[in-house]
Structure formats: structure tokens, C-alpha cells
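As you look at this complex, bear in mind that one protein chain is not there, while each of the others sits in place.
Each chain gets a letter, A, B and C, in the order it is written, and its residues are counted from 1.
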């Protein structure tokens, strides 16, 4: 995990290694994220999790504020599962800063996550888990998009979730290598474009490359 | 159609040719879109269609989720027609992944589209057809804008559609060569700007080019 | 007015001169805007108007669709006046294409505008008038922003307009040279930034320019 820095600014040499107790492996003067126990707590409880994201996505927060239940409403939101866990720190800790900074708070959050892959945090945001970084990114982005659509659909009328079978079938399809890889390539390109380092990749399709196509591709760099 | 790739990343040498059965013409190792049968199914059923777009536009999805009927509410949405077809895969297939991957699913969707130019897909998105690529793009973008306006208008009060005559008259006007060409030029320029390849075009207006105007146009490149 | 082209693409040599009957002064092969009679009709009826804007702003259209009355709700929307005229083409013409292409339609719209500076057009958009181009731009942008705020405020509760005296006093203040000039400089800079031609201007403030400030300003170009 990076030292404490706005995520958009993180560079390769900001990355530090931590123990499962969220202590840095090597001694450092860098300021660390106060909420690193969110990550450590989940890694401790879930050997199947290899990537964690904590965020305050504006589309998800209304569900952490209003009490309306977040549920999968379109095919790409199926990874939400049938019930989205909701963690309220007051259950274990009474009134707090709402920040998850103590190991026991991270452990409490991990208990609320249970075997799921996303947990909402009252008045705060969400934490998402994944078996891989690619899958984590897919889950994080599409659950947030599902939330945005649920809010919009709610203004038009009653919103019901996908049914149990659809959630299972669509959720499985979403996480197949094809969809996840296509999305992963896309988001990496968007990052490169944002950083001004984008060069279009050319993958072999098996068809002979026409020379005109080659010149056009070169112009696109 | 392209090999399976996020649309924003598609290059000229990603484009492959397919049969009406959505099989690639030339043997290829490239990963293909799972939902290419949406396109093949419509081309099979509709000889008048020469371009198809399948999307998950955020303004359209609330109508695929909430059961609120999408209808033309402003002049540029008239191409929606009086009734927008709605396809529910459960009618023919029960619970599915919500993905249209099997030929029979593409055929079912094409039946729902019927003679129309857009069909909503429950919990998924929409598919749009056009006689030309230019017309397809016009229909796709303005139906999505109509949807966004209908959602906003709905928060202010009851929303009624354009009447039958207006839908017909405005729809015809929208698809005249002038409006479609003006929009087509605009969206091409926006793509070029996004890709950093934009050079302002100078069309002959019949008026002598003033030298000051020429210098100003050159500065804008 | 420009020949028929998406506004964002208009260049200096697209601009043509028209009579008050919306006929081009010089013979031209260029395609012309079908709705130029909106402009000509208002110039004919209003000798005090020297700039006209016709648009389909997404924040204004919900008021052209839902029947909710657009009203000034914040200080910068005071130029809307107490009552915003609403033009319904069906009153004079029955069912139409919703496009204002005939001289009599432009005249009808101008009658609806009356002595006001903005008129809403049912299911279509709005037309705004101004004594100068700077004032027109101010009115156009801030009436659209007022509309957006009215929609948001409406979701929170009942929305009442500014009272009569506030509309008059705030409206007068808005259109003083200072506010209009400051906004005009700002929007011109935003256009320059969008076109990649922005160079920060340095106006004399009367204070001696410090050399450090000079070097910093140079770095900002």
C-alpha cells in the first residue's frame, strides 16, 4: 500500500510493504494511511482476498446515509450479490470519529464483510475485496455504477433487484476472464491517457496487416 | 465488427468480417464479442438495417430497470417512435446471464425489435438499428438524450409524450440529410479532438476568403 | 450567422450576412440553418435586440416538457424576470415538425417573446435575446444555471421565486458593466483553453510589477 497520499498522486516509490497487522515491514518516516487496518483486517480474515479497495464513491454514499438498500439492478451489478453487508461502527464501538483506525475496528469491519466481496460503511463509504487486482477493479467500478443507476431508477418508480438466479448467472458471467480482461485493458488505457503516456497497442489478430491500416495506427499514437 | 475490445480502444486492424450467423469470415485467434449475435440476429431479420449499436447508456438503463415507459419528450427524441419495444429474455428463456450470446437469443431480440429502430433490453441496455452508420449514430445519441430529459422532467411533474403527428413530423425532419450530416460532422470532430488529431476543415462557402480570416483559421489548427 | 454547422465548429469564414427576412446577402451554395427565421423574426420585431441565441440546454428543456414554470430562484437568475414567456407552436400552427423554419413561425415566436429577453419553446428549447453579445451570453448561461438549480431545489421541497423587488434589483445589478465584463472575460478564456490558444493576459493594476511575479506569470503561459 502507498504511504498516505491522495490515490491519484501515488507513484511506484510510494508503495510500502505491511504486515497483516498493518505495520510497515521496513522502518520509515513516511506518514501512513490511518485506515490501513481496513486492508490488514480483511487480509487477516480472508486468505482468498488478494486486493482491497476502500472508497467514498458519490453514488454509493447515499446508500450509506439514507438506509435504502443497495441491490443489483442491472447485469453488470450482479456481483453485488443478493444482500450487501452494512457495517455500523456504533454496534461495537458507540460514537466514533467514523474513521477505521484501530485494529479492532478493522476486525469488526472484516466480520461484517464476512464471505462477501463488498461491505457498506455507515456514513462513510464502502470497502471492496477481490481475488485479484483485476477482479477488484471490476467489482469496485461496476458496483458503483449499479448504485448510480439504482438512484436514477428510483426516481422513476419502484426498483426491484435482479432475481436470485440472475444474480448468480450474471455474476458468474461478469467475472469470466473475457469481460474482466477487456475492462482491465480499458481502464489501464484511461489511466495512461490521463497521464499522457498512452500509446495504442497492436495485438495480432491473425489477419495480415494492411499498409494503410499501419499508417493510420501510427497517426493515432 | 471489432474483435472483443472496449469500444474506445478499437483500431482499424481490430475490425473483422462476420457472416450473418456471427461467425468470422477468416479464421482468427482473436477473442470475439460474446454478444455479436445481437448484431447478426438483427441483420438477418432486417435487410433494411446496415448498422447496429448495442449499449448500456446510463440515461437509458433506468427505463430498463424501473418499468417506466421511455417515450419521445422533445423534438430530437421523435425518432423513438410512439412505442419503444421492450425485450425481456425471461419470456423465451427464463432466467439467464442477461447476456445475449446464443443465436436463438439474438433472434428473440430481433423479433422484439420488429420493424422499429430501437429496443430496450430488461436490466441490460438498448440496441439501436439504422439504415446507415450516420443515421444509427443520430438515433443512438438522441434517444439517450431524450431519456435523460425524460428523467429530469419526471422530477418536475407528469410527463406526456409528443403526440402522434409530432412524432411523425419531427421524426422525419430529424432524419433529413441536413440535420444528420451536421451532427455527423460534429461527432467526428469530437472524436478527433479526443484523439488529438483534430484539424479544422475549411469548406467553400462561395464567398471570397478574406486574408485575415485565413490567418485566424491557421492559428486555430 | 454561420452557415449550417454545429456551433462548436464554426470558424470566422463560416459567418454570412442575412437580411431581416433571413435571406443571405450574397449568393451562396452553403447549407443554411433551417431555423434562421428565429433570429430574423426577433430582429424584425425588436430593434433593441442585437444578439440572439437559440439552444436546447439540458437544464432548460425539462421546463419545456413538464409544464413546471421556470422562475428566478437565485440572484444570478434574476434576469429571467417575473414571468418567462412560453411559446406553443400548436396555438398558431397545430401539429408541426417542432422546428421553426417558416417566416410566420419565427414571427409567432417573436410575438411570444414580446418585450422579454427569453422565451421557452414547447418540447424544443429556448431562445434568448440581448442588447449586446456580452449581455446575451450572460443571460443565456445564467438562465440555464438557474434552471438547473430550480430542478435540484425542487427535489428538496417547494420552490418559490425571488420576489418582485429582488427580481428587479438583482436583475439590474447582474447587467451592470462590471459583472458582465468579468463573466465575458472568463468565458472567452474558457473558449481559448478549449481551443488550445490561451495566453494569460496581464492588465495594468497601477502597482509596480514585481520581477518575481513577472517570472511566475511567464511560467503560467
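In this section, a contact is a pair of C-beta atoms (placed from the backbone, for glycine too) under 8 Å apart; a residue touches a chain by one contact, two chains touch by 3 or more.
Given the structure is predicted, the values throughout are model-derived calculations rather than measurements.
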Which displayed chains the unshown chain touches: A, C
Residue among A:43, A:63, A:173 or A:198 touching the omitted chain: A:63
Full-complex contact with the absent chain, from A:102, A:154, A:168 or A:193: A:154
Contact footprint on chain A, counting only the chain that is left out: 3-6, 8-9, 11-14, 16, 26-31, 34, 56, 58-59, 61-68, 95-99, 123-125, 151, 154-155, 195, 197
Contacts of chain C with the absent chain, listed as residue ranges: 73-76, 78, 145, 148-150, 152-159, 162-163, 165-166, 169-170, 172-173, 178, 181-183, 185-186, 189, 200, 202-207, 209-210, 213-214, 216-217, 219-220
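Keep this in mind: only the chains that are shown with their structure count from here on.
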Chain B against chain A, contact positions shared by both copies (same if over half, else different): different
Inter-copy rotation, chain B to chain C, in degrees (Cα atoms; steps of 5): 90
Mean-CA-position distance for chain C and chain A (Å): 42
Junction residues of chain A - those touching two or more other chains: none
